[in-house]
Structures are given as C-alpha cells and as structure tokens.
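The structure's right below; bear with me while I get my questions together.
Of the protein chains in this complex, all but one are displayed in their positions.
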Amino acid sequence: MTRRFFVLVLLSMLVAAPAVALAQEPIRVGFLTVRSGPLAAGGRQLEEGFQIFIKERNGTLSGRKLEVIYADTAGQPALTKTKTQELVERNRAHIIIGPLAAFEALAINDYIKQVEVPIISSSAAAEDLTQRKLNPWFIRAVGTSAQVTQPIGEYAAKVLRYKRMATIADDFAYGHEGTSGFQRVFEDNGGKVVQKLWPPLNVADYGSYIAQIKPNVDALYTGFAGANGLRFLKQYAEYGLKGKIPVLGNMTNTDEGILKSMGDEALGALSAGWYSAANDTPANRKFVAAVRAEFKADPGYYTAGAYTAGLFLEAALKVVNGKIEDKPAFMKALRRVRLTEGPIGPMRLDEYGNPIMNMYIRKVERKDGRLVNSVIHTYPETSQFWTYAPKAFLANPVYSRDFPPAKNIE
Amino acid sequence: MAFWVIQSLNGLALGGLLFLLSSGFSLIFGLMRVANLTHGAYFMLGAYVGLSALGAGLDFATALLAGGLAVALFGGLVERLILRRLAARPPAQRTLAQVLVTLGLAFIIADGCLWIWGGDPMPLPVPAALGGAVRAFGFVFPFYRLVVVVIALLVALALWLGLERTRVGAMIRAGVDDMEMAAGMGLPVSRLFTTVFCLGAALAGMGGVLGGPILSVYPGLDTDMLPLALVVVILGGIGSLLGAFVGSFIIGFVYTFGQTLLPDLAYVILFLPMVLVLVLRPRGLFGTRAA
Partner (left out) sequence: MKLGAPVFAVALLLVPLIPSPYYVNVASQILIAAVFASSLNLLVGYAGLTSLGHAAYLGVAAYAVAWLTTLGGLGHLAAALVALAVTTATAACFGVLALRGTGLAFLMITLALGQILWGIAYRWVSLTGGDNGITGLTRPQPFGFDLTSPGAFYYFTLAIAAPTAAAIALYVRSPLGAAVQGTRDQPRRMSALGHNVWMVNWITFVFAGTGAGVAGILFVYYNQFIGPQTLNLTNSAEVLLMVISGGAGTLLGPIIGAATVVILKNVVSAYITRWVMLLGAVFVLIVVFMPEGLGPGLHRLWHTRSKSTS
C-alpha cells in the first residue's frame, strides 16, 4: 500500500518536474515614475496606463508572469539615476519603462548604454535621444516634441492659411523644441513668425505675457506643459483674446489630463498630437472605456504612452518567445515591432528608434457634456523628421530657442 | 497706450496678490522673529481647503473663511505644541530649529496635499459676481484682478487700523519694538504670540483662496510662492507692515515690466532689486532694525 503510494508520488513528481522547470522567472519590468513633487500627476497617469495594460493581459506576457517594480524619481535627475541603478542592480530588471521627463531620460542615457538594459520611453520627448545622442538600447513609444508641432505648422500655413503668427511657450527644452519645429515648417510653407514669447516655467501669472501679444497676428501657437496650458487658456479668455486670436497648440496644451479641469475657455482650441481619447477606432474605444471605468477620467499623453510601451514590450516578447534574457535578439525584435492596432493607431519605429505614426490635428469640443480633443485631420505615417531628409535634419543643431533662427520678428 | 495701461494694471494686480501672500509672513516675523518657512505651504493648503469648500457647494465668501480658519487652526496647533518649546532655547539654536521645523512642516503639508487632493492642477472658480472683464478704451482686463487689488487695500487698512487703534494692536506693536520690555510690563506675551501666529496663518490661507482664481491650485504652488513672500518682506523691511505693502507693489511692477522689457532676465528679475536694496540698505526700505 505505502509502496504503491510512494511510486505514485514519484511518478507524479517526474511528470511535474518538466513543468516545474519550465515555470520560469518572471519578467521584471523596472518602471520609473514620479509620485512626489510637481510632476506627480503625470506619473500617476503613466502608472494607470500600464496597469490597464497588465490587467488586460492578466499579468502575463508570452507565458511568463510580469513583475513590475515602481520607482519614484520625484522628477529629480540625480534621483532618477539612483533609482535606475536600483532597478538594474538590486531588482535585476530585464527592461526599464520610463522615465517621465525629458531631462531625466537624458541623465540616465549614458548609464543605460553602460549597463545594456533595454529601455522604452513612455513619455520623454527629448529630440536628441533618437537623433544625435543615439542609444542602441533606447526606443520611444511616443513622439518627439517637434514631431507633433511640425505637422500643425503645415496645417496652419496651408489649410488655415495663416500668414502671421506669434508663439508663446514654456521656456525650457520641451517648449523650445516644439516651437522650433512649428516655426520651421510654418515658415517653409509661407508663414511668418513675428513674435516669440518665453514665459519661465514656474511663472506666477501670464497676464503680463498675454498683454504683449501683438494684436494683429492671425493666430497664436502655444507650447505649454504640465499645468500651464490650463492656467494660460483660462487667463487668455479672461483678457478677452479667446475668439479674437485663435490658438493652436502642442499636445500637452490641452492634454486630456488637464482638459477635464478646463471649461469654456478651451473650446475651439486646436492642437496636434499623436493621440486623442476621442479618436474613433475600435482599439481606442476599448482602451478609453477601460480607463474611464477604472480611473473615471479620459486617457491622455501619459496614459496612452505607458500603455503603448506595454504593447511594444508584448510584441517584441512574442518574437523571441518570451526570452527577454537574450538581449541582442530582444532589442532587434523591439526595433522591428509594427503595431497595427492600438489606442495611438498604426506605429512602427524608424531606424533611430522613434515611432512613425499618425499625427492628429485636434479641436476642443464639448461632447456628452465633456470636453474632448476631436480629431479633425490626420497626417498618416509622420516621422520625427517631417518631410525633411534625416541626414540633412541631423546635420543641423538640435532644435532650441535659437535654432532655427527667427528671421521675421517684428 | 493700451499696452502700458494693461501692464500697469497687471503690476498692480500682482502687487495686491503679493501683499495678501506676504502680510501674514511679515506679521509673524515682525513680532515673533520666526521666519515661518511653512508660509508657502499654508497658502497652498488654504487654497485646497477653499477648493473643497467650493466643491461642496459653499459660496466663495464661506470658502474663503473656511480656508483661513483651517490654516489658522493648523498654525495655532503648530505654535502651541512645537514652536513654543523652542522659546527656551539659546537664540542661535532656536533659529536653526525654527528653520528645520518650519521646512519639515512644509514637506508634510505639501505631500499631504498631494495625497489628499491628488496631483492634478485645479482652477479655483471665480465667483460669478466678480467675474467678467472691464472693457474700456479698447482694452480688456479681468475684473477679478481689480477686485484682488481692492481686497489687498482693505486688508492693509484693516491690519493698520487693528495695529494702531486697538489694544491688542498696541500690545503687538509694543512686542515688536521691544519684547523683553513688553513682557516686563506684564503683557500676555504667550497669548499674543498664538494670536499673531494664527492671524498670520489665516492671512496666508485666505490669500491662497483669493489667489486661486488667478494662479490655480497645483502641487508646487508652495515652493513657487515662498520665495516671493520672502523677497517682499525683506525688501520692505522687517517688522513693517507698510514695508510689506510697498514692497509688494514695487515687486509687482518690477516683475511685470521687467519681464516685458528685459525678457532675458526673466528668471532673475525678481531677485536683482532685492539684492540691490539689501546691499545698499540691509534693513530694507522701511525696516525698523536690521534683520
């Protein structure tokens, strides 16, 4: 009796053994987020987007469990570097997703090259990361700052037929890059940027800047980030300029994350972006419904960015059958990913690791009592270089406050 | 022409806002010699409380009181339970301990606000009666900003009357001039301190609610506002409410016109006049004594 029992146990163990051996280690994803300080709202949205992704896949990709380790960088680059080291050295992360801010991503770029860990940027838009400061381990799941504003430069000149425009943007790299992209394409298409204003990032009040806007321009380009789009548009309306001088902005000017707190002052504002919650495709409808059900708000830049980073991870893992440990093969697969569906739309990466995807021209409208970024025009297959040849583009200095030079300032 | 009018009004409005922010700080520092570095956080906390009050359906005036009271209560507890303990310490150690505790509290309040209200920026709605714009001579200016200037003037007047015409005010002034003598004369120094601290905190909290429609409420508001309050009080001079008043409007104008005329100096335009004044006259414009 006991002998038969033991044999049975032994046999079952033999059968189970291969299964036990196959139950591999989980895939460890190091997620750089921001949970403290002024950038915390964006960090929360990044986490929400990724959580929806994980939930939809039941926490498993290619047969392996996903283990996500979140690290709070507080938006401080020195802390970002430490946290990245912690994720790589202490938590032995297989892949990093994040960080939130462009300057954080630049701070860890050299370290990532040194430790050779794949990283997918879910929000950092710094141009040079996929232009002049290339990193074989880095890909981006979202667009660069200017990738978004170059199309609206053309739209303003060719479709809306604006001739003279002023620009106002946050005085830091993201604002500079976006404005430069806009200015270059707008002027190449016959327009003139006659005024450029640069309010400091943490300015108390936009009143003195709004008063400086030349009254005889056709429209105003706005390039704000974080909470500033909300504050600016409100004050813009208070000073009576809404409706007098139309507004076209970058993606974060009327991002869904702040749009929900805005009112009538935002109606009619145009913007360009690689995502809109109002984009009517089956994949996006499903995504937006899931985010709304779970978090009671529409997804925007950060939420969609993090979710898409997950999509890239999933697609690359499928190609290597879940073997993320084979780093060269995994990176090769990651760079070859082609997404046909997804909240953003069809995407593939260019040879620099940056997505080629749709750019949507959006207009703020009220639907079902809620403000949304309705898509009014789509530029398909837009790259970070717009219509310029990559080599010539890269031969120029990176977009900055002084490049391209503003020749038409009055 | 319209441009200069609007910018002047902007300077005025910013000055009014700065006075609402810094009057509390000036009061506390003038009497108690406490550099209350939690001040920016009190401003922000008042704004968040006001926002919740408005969200609960209360009207603006009640929300204003709610913001002021909540922060006054918090400030009172801080003064009684913590700052009071430091009074017995030697002066050098006391100053450092004050810096440590007020900054520590600022961290707690800032992170607490992030926890309770989340990180999304939220606009404080302008009360309907005070909204709209003034349209004259071809320019448009938001009415609410003019209201802020008027309120700042009223607060300044109320504080001045309070200090000059009431017994409590006289006691405060006596304490500011010479604390030891005042205590020796039998003034209830301890109760005075708590009163002044609560008043200063309440001013900060109400300032936050009043500033909300212009600045919005967002994490980081505290660290954006604190240097402004410090600059105004130092420029105006320690212990002088008139100094805080004048300093606010000087900074308001310098900042507004400085940004316009010298955009390259936008990041430093706030500090240059202050450094200039301090280097030439360390006690500030109206200070009664060096800090």
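The first chain written gets the first letter, and so on, giving A and B; residue counts start at 1 in each chain.
Simple rule for what comes next: a contact is a pair of C-beta atoms (placed from the backbone, for glycine too) under 8 Å apart; a residue touches a chain by one contact, two chains touch by 3 or more.
Only a predicted model underlies this, so the values are computations on that prediction, with no experimental measurement involved.
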Residue among B:Ser8, B:Thr62, B:Thr95 or B:Thr195 touching the omitted chain: B:Thr95
Selected residue (touches chain absent from view) among A:Leu32, A:Ile52, A:Ala126 or A:Ile356: A:Ala126
Sites on subunit A contacted by the missing partner chain, in the whole complex: 35-37, 71-72, 74, 76-79, 81-83, 85-86, 89-90, 102-103, 106-107, 109-111, 114, 126, 133, 171-173, 176, 400-402
Residues in subunit B touching the chain absent from view: 29, 35, 82, 85-86, 89, 92-93, 95-97, 99-101, 103-108, 110-112, 115, 223, 227, 230-231, 234, 238, 264, 266-268, 270-272, 274-275, 278-279, 282-284, 290-291
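Simple rule for what comes next: only the chains that are shown with their structure count from here on.
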Distance from subunit B to subunit A - Cα centre to Cα centre, in angstrom: 38
Subunit B - residues contacting subunit A, complex: 3, 6-7, 10-11, 13-14, 17, 111, 114, 118-123, 133, 135, 140-142, 144-145, 214-216, 218-220, 224-225, 228, 255-257, 259-260, 263, 266-267
Subunit B partner contacts - residues on subunit A that touch it in the complex: 36-44, 171, 197-200, 202-205, 207-209, 211-212, 226-227, 230-231, 234-235, 238-241, 257-258, 260-263
